[in-house]
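The complex appears here without one of its protein chains, the remainder shown in place.
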Amino acid sequence: MRRITKGIAALASVTLAFSIAACGGDKKEESTEAAKVDPASLSAELTWWDTSDAKNEGPAFKELISKFNQTYPNVKINYQSVPFGDAQNKFKTAAAAKTGAPDILRAEVAWVPEFASLGYLYALDGSELLADEADYLEAPLASNKFDGKTYGVPQVTDSLALLYNKELVEKAGVTVPKTWAELKTAAQTIKSKTGTDGLYVNAAGYFTLPFMYGEGGDVVDTASKKITVNSEQNVAGLKIAKDLIDSGASVKPSATDSYGTMMTLFKEKKVAFIINGPWEVNNIKTAPAFGGVENLGIAPVPAGSAKAAAPIGGHNYVIWSGVPQEKAPAAVEFVKFLNSAESQALLAEKLGLLPTRKSAYEVDAVKNNAVVSAFKPVAEAAASRPWIPEGGQFFGPLDQMATEVLIQNKDPKASLDAVAEKYKAEVVPAYSAS
Amino acid sequence: MTTVTADPAPSGAGLLPKLRRSWDKHWSAWAMVVPVVLVMAVLIFYPLINGVWISFTDQTEANQLAEICTKSITGGEVCKENPNAWSFVGFDNYVNILTGKIGEFWLWAGNTLVWTIAGVTFHYGLGLGLAVMLHRQIRFRGLYRVLLVLPWAVPAFISAFAWKFLFNERLGLVNSLLNAVGIDSVAWFSERWSALLVAILTNIWLGVPFMMVALLGGLQSIPEELYESAEIDGASAWQRFRAITLPGLRPVSMTVILLGTIWTFNMFPIIFLVTEGQPAGQTEILVTGAFRAAFEGIRNYSLASTYGVLILSILLIFSVFYRRVLRKQGEVW
Partner (left out) sequence: MTQMATSAPVTPAAAVPVSPAPLNRPRRGRRSVGMSVLLHGTLIVASLIAIGPIAWVVLSSFKPGYAVQSTEITLVKDPTLANYEYVLFETSFPTWFLNSVIVAALTMLIGIFCSATTGYALSRFNFPGRRPLMMVFLVTQMFPVAILIVPIYTIMATLGLINTLPALVIAYLTIAVPFCAWMLKGYFDSIPTSLDEAASLDGCGPFRTFYRVILPLARPAIAVTGFYTFLTAWGEVAYASAFMQTDDKFTLAYGLQQFVPQFNAQWEYLTAAAVLVTIPAGIVFLFAQKHLVSGLTAGGTKG
C-alpha cells in the first residue's frame, strides 16, 4: 500500500499501464515528471465540492488532497463536503447566477449531461484529462459525453447486484439464482426451510430497472427518440417483479422508507436476498448482527428472458465553466491526480469504490479486494442509461409506477402507459410515444 | 415629483401641497415602516412580479438563455444559438395545469384543502385550550410550558423523520403496539387517506406549540379585572371564556388563524419528508407537487411560477373573504 501511494504524484501523468508495472518504488519518478511542468510553479486556489459521505468517505479524499499537495505545494484545495441531497440544486443555482459555484464538483452521473447542456461545465476534450481516455471503462465514461464532447471523468462506477446472506442460503441448501424464476424458488425455499423471508424487492423506480432490462426493455430509445417505457418487455418485466411479491417470495415492500426497511431487515438477517449496490457493503459489513463481509454473497442480478442487466450509476469529476481560464491548468492537474489509477486504487481499497480505469483493476490491492472483484463483472455488465439532459427526470414517474404496481396492486400496463404519457407531456416532449 | 413644482397649485388642492401636508402629518409613521418596505420590495416583490411574468412564458433552465456557450478547458469558447429559446405563451401554463395536462392540480388542491383545514383547526383548538390552561396560576406552570413548546424547538426535519419512523409499516412503534393488542399491522403509507392522516398528525404536533405561545401572549392583554368583576357577577367559567377570553383574544386570533392558514397551505417539509407524496403521489399538496414537478432535473421556472401564482391567488381570495367576514363582525384591517 505505502509503496504504491508513495509514487502517486509522479505516476499520475505517466501512461498508466506502464506506470503500474513500474510501480516498484523505483527512483525515476522525479525525472519523468519534471520534464513537463514544474509542479511547484502551478499556483492557484481551487474549491472542490465533494458530495460523498462526509464521515466515512471524506477522510480518504482529504488524504488524497494532502498527497496532491506534496507535489503541488502551491495549489490550495478548499475541500467542501456538500450534502448529496441538495448539491445538484445548489450547484445549478450558483452556476446560473455565475457566482459561488465550486471549481470542481463530484457530480452524479445523471447530472453531467444536464449541466453540460446548460453550459455550466468545461468541455475537457484535448486536455490531459482525456489523453488516456482508452483506459476508462466505456460505460462509465459514456455518462460524461454530451453532444460530441466530454465534460467529465468518471470517479466511481456502480450498479445493482444480487446481495445475499450466505448463511441463510446454505442453510436452505439453495444455489445462487441466475434467473428471476430461480430467485423465486430460492426465496420460497428459504422461507419454508428457515422461516426467514427470502427476498425484499424495493419498490422504487431505479430498482425496477433490472426487471425491465431483463426482458430487453428500456425507458426511452435515444437514437430513434422514442418513449419505450410502456413496451411489452417492460410490462413483462414488471409482471415478474409483481409476481415475486404476490407469490410471497418477496416481502411486501412498504410505501415509504422501503429502502431503509430493506437494509435493516437484511443487516439483521431477516431477509436472505436483496438487490442493491456496492455502496451498501460497508454498512452491511459493520452491522454487528450480519456476520461480516464473509457472510455477504455478491452475484450479478438475475436474468430475465432476454438478459441479465442492471442500470449503471456512479459519480464523475467535472469542472465548472465559470472557473477563470488561468486556473484551468491547476484544476486539470488536480482532477488528473484525483482520478489517477493509484488514487482510484486507494479509494477502492479504503472505501470499496469501484474504479473506472481498467488499469486500476490491475493493481494488486484492487485485485485482491474481494468486494471489488465480486462487483467487477457486475459493473462491466451494467447497462448504460440514456445520457440526455432530461435523464434525471425519468425517475419521479417511475417511482410512482413502482408504488402503484408493487404496493397498490395496479395493472403494470396501465401504470406504464401513465408514465409514458407523463414523459411525453413533461420530460421529453420531442420524443414520440410508442 | 419635480414636474409639479412649476405650477403653484392654483386650485389649492394641487399635488405638492397635498403631499407636503400628508408628509408633515404622517412622516413618522412612514419612517417607521420604510426599512421593512424597502427590504420586502427588493427581496420578495421584485421576484414575485417577475414570477408572474415568467408564468406567461415557457422559460426553463434550458431555454432561458438566448445562446448556450461551451467553454473548452484548452481555451476557446463556442456559443450556439439556443435551438428552442423561450417564448411568450400566454395562458398555456395555466391551461395545462388546470386541465390536468401537466401534474395533478386538482388532486393536490384537494389534499391541500384537507391538510390546511385539519391543520389549522387543530392547531388553533388545541393551542387555545392549552394556552388557557397554562395562563392560570398552577403548579409546574413553567415546566409544562417548556415541555409543550419543545416540538417547535426540535429541527423540523428530525421530528418529521421521528414520526415517519413511528408509523413505519414493518419497524415502527405504532404497528408493534397494534400487534401487541392483537390488531394487524396497518400499511399507513399505502393508502391516500391514512398517509395523509399521519402527515396531518405530524403537522398538528409540530404546530400546536406556536399557536399556544401566540395565544398565551394574547391572553396577557386581557385585564384580570374583567374576570374578577365577571365572577362577582356570577358568570360561569364557560360564560367568562365566551364573553371575555374569546373577544379579548380577537386581534391575536385573527392574525394567527390568517397566517397559520397561509403557512400551513405552503408547509413544505412535512409532506415532503413524512409521506414523500406516497402512495404514488396521492398525498402531494400543491407546494410539494409543484416542487417535484418543476425542480427535479432541469428546472422549469415557468411551471414553478405558474403554480406559485395559482397558490398566491387561492390564498389572496381566501384572505379577502376572511377579511370580509371579519369586517361584518366589526373588525377592520
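Note that the chains are named A and B in the order they appear, and that numbering of residues resets to 1 at the start of each chain.
Operating definition for what follows: contacts are C-beta pairs under 8 Å (C-beta built on N, C-alpha and C of every residue); 3 or more make two chains touch, one makes a residue touch a chain.
As the structure is a prediction and not an experimental result, all values here were calculated from the model.
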item: Hidden-chain contact residue, picked from the options A:L46, A:I190 or A:M263; value: A:M263
item: Residue touching the undisplayed chain, where the options are A:S43, A:N78, A:S192 or A:S224; value: A:N78
item: Those residues of subunit B which, in the complete complex, touch the missing chain; value: 22, 25-26, 28-30, 32-33, 35-37, 39-40, 42-48, 50-51, 126, 129-130, 133-134, 136-140, 142, 144-159, 161-163, 165-166, 170-171, 173, 176, 205, 208-210, 213-214, 216-218, 220-221, 223-225, 227-228, 231, 248, 251-252, 254-256, 258-259, 262-263, 266, 268-269, 287, 290-291, 294-295, 299, 301, 304-305, 307-308, 311-312, 315-316, 319, 333
item: Hidden partner chain, residues of subunit A it touches; value: 51-57, 78, 80-81, 83-86, 89-90, 93-94, 96-100, 102, 259-260, 263-265, 267-268, 270, 279-280, 283, 286-289
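One rule holds for everything that comes next: only the chains that are shown with their structure count from here on.
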item: Of all residues in subunit B, those that touch subunit A in their complex; value: 61-62, 65, 68-75, 101-103, 164-165, 168-171, 187, 189-190, 195, 274-276, 278-281, 292-293, 295-299
item: Subunit A to subunit B touching residues, read off their complex; value: 89, 92, 96, 114, 116-119, 122-127, 129, 149, 251-252, 254-257, 261, 264-265, 319, 321, 325, 328, 331-332, 389-393, 396, 400-401, 403-404, 407-408, 425-427
